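Apart from one protein chain that is not included, each protein chain of the complex appears where it belongs.
Which chain is which? They are A and B, in the order written, and residues in each are numbered from 1.
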Amino acid sequence: MTAYLIATLTLVAITAITGLALNLQWGMGGLVNFGLFGFYMLGAYICGLLTVQGVPPLASLVGAMCSVALLSALVSLITVRLSEDYLAIVTLGFAECLRLFISYEEWLTRGTLGIAGIERPFQGLVPAQLADTALLAFTLIAVALVYGALQALAFSPFGRLVRATREDPAVVEALGKSVLTVRFKVFAVGGAILGLAGSLHAFYYTYIDPTQFSPIITAYAFMAVVIGGRGSNRGVLISTFTLILVLEGSRFLVDWVPHLGSSELAAIRLILVGAGLVLLLIIKPDGFGKEPRSAEAEIRSFTST
Amino acid sequence: MSEDATGLVLRDVHAGYGGQPILHGVSMTLRKGERKVVIGPNGSGKSTLMKTAVGLLRPLSGQILLNGQDVTALRASERARRGLTYVPQEANVFRNMSVLENLRIGHEFIAPRGGLAFAGRLEEVLRLFPEIRPKLGTTAGHLSGGQRQMVAMAAALMPDPTVLALDEPSAGLSPRNAELLFEIIHRIADSGVTLLLIEQNTRLGLGAADNGVVLVAGQVRLAAPTADILANENIRRLYLGGA
Partner (left out) sequence: MLQLLLNGAVTGLLLSLPALALSLSFSVLRFANYAIGSYLTCGAYLVYLFNVLFGWPLWIAASVGALGLATLVVAIDYLAYRPLRKRSGVTLLVASMGVAIALENLVRLFAGNSPRSFDVAVARPLRFGGLRLNYEQLTILITVLTALVLVWIIFRLTRLGRAMRAVADNPDLAAVRGISRGQVVASVWIISGVLTAIAGVLVGLDANIEPQMGWNYLLPVFTAAILGGIASPMAAVAGALTIGIAEELATLVMPPHYRMIVAFLIMATLLLVRPWGLFGTRWVTR
């Protein structure tokens, strides 16, 4: 039972990190990243490949964060001349192609066989029976750090600029700031965070293969942000550690409910996620959390500085 | 004046965008066959008034009556089918469609169905606007400003409306073209349609109407016969920039 709890909590904490990343990109910046799972997958693979090559886990993690940040920012550049609508399909396309690439380039990624034996950080320092607990602690620290960093960012002048860009790109351009630069930076920072989340995924499972990564990861992140309230980091944390915890926890219902197989249960869970997403957008568009400041106040304070 | 002698009535209309009121209690009455012009400074809410009248904008409060019936709750398309047609200030044609298609659309969703009626109306309307006859096959987006304005007015006339609302028909036209257009507007008005007109060019606007309304900051400052407005030095100095 404790093992279940630790496992679930670790996964939920990783989801919280993806939620926070999306909250920066979509919640604050209005940039729809449907390819979130691709960047996450990239993080997991870079980190996994580096560790099995003998690179220390922490260094692999940093490497993954940096490379995903770079790639993510570059992808955002494809839509240089376009509105954010196209960002959604470009990121999604990138993610799907990445998944294909990873599935077929066996010389690099071992394809569908997957990568096994990924070393966790501080693996030598903790006794084997406490390994999962240690990783949970590590993940929770990561959540706290990301949360802290994003909160600081949200209240910084750059955070205001990001929100102003979401509300009215034209005003931002008129003030001589480049909307494109904002988009680029938001995707770089978001990419780094997703790289971190992916690396933690690799550490947790110690084995990765392409089937572990699907658009469902994206859907969970959107769910977390919609419930938490767009723009509210605290809301995202609260929503992941309540609702997503319940959803994830339902995995273990398999043992208790007689007629449902695990695939049926998974399908039901995802139907709920999909329908819940739509329902929440309709009835509770601002979520249950609150953005640090109202968007209008934001624009005003931004234009006055 | 009995109710059914009225074309269009606005009663204490408050309206605006995003909950922000622009019109603060506007009332006016157009009798059947009356020609009324609304004048006023830029941004005073003239277009807003017209959008509210035709149903593109829901009023925050107040009432709109068309031919004696309350149409406040009806959508623009339903008001159009009851005889109120409109030419907006901007974007007044379907740019990606041909002139003929524009005219057809002007007719077919408002007038009762039937091919013959369309052909007849087309002839009548083209007699008013002979300039667009050779352009029927042209894409409306490729027309000059003056031609586009004519196509827009022609499309609005196609269903033979009882009330016609025109938002600044002379905007962007050369003085010569504006004169020409107003000659046509005179002819349209003489055919008996009730006319609500917004016009920046006060000389042309007041010349085409029986009565004028001066709208300032979303409120009616003055409603009077156009002759009185033209005669009154003060009004002309205050509201019409000495025009």
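Here is the rule we go by: a residue touches a chain if its C-beta (ideal position, glycine included) is under 8 Å from a C-beta of that chain, and two chains touch if they have at least 3 such contacts.
The structure presented is a predicted model; accordingly, all values stated were derived computationally and were not measured.
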{"item": "Where the missing chain makes contact, among the chains that are shown", "value": "A, B"}
{"item": "Contact with the hidden chain (one of B:60, B:105 or B:136)", "value": "B:105"}
{"item": "Contact partner of the left-out chain, one of A:97, A:130, A:144 or A:175", "value": "A:97"}
{"item": "Touch list for chain B against the chain that is not drawn", "value": "54-56, 75-78, 80-81, 85-86, 88, 90-97, 101, 104-106, 108-110, 139, 141, 155, 159"}
{"item": "Footprint left on chain A by the chain that the document does not show", "value": "26, 30, 32, 34, 78-82, 84-86, 88-90, 92-94, 96-97, 100-101, 104, 215-216, 218-219, 222, 226, 263-264, 266-268, 270-271, 273-278, 281-282, 285"}
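As a working rule, only the chains that are shown with their structure count from here on.
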{"item": "Centroid distance [mean C-alpha coordinates] between chain B and chain A, Å", "value": "54"}
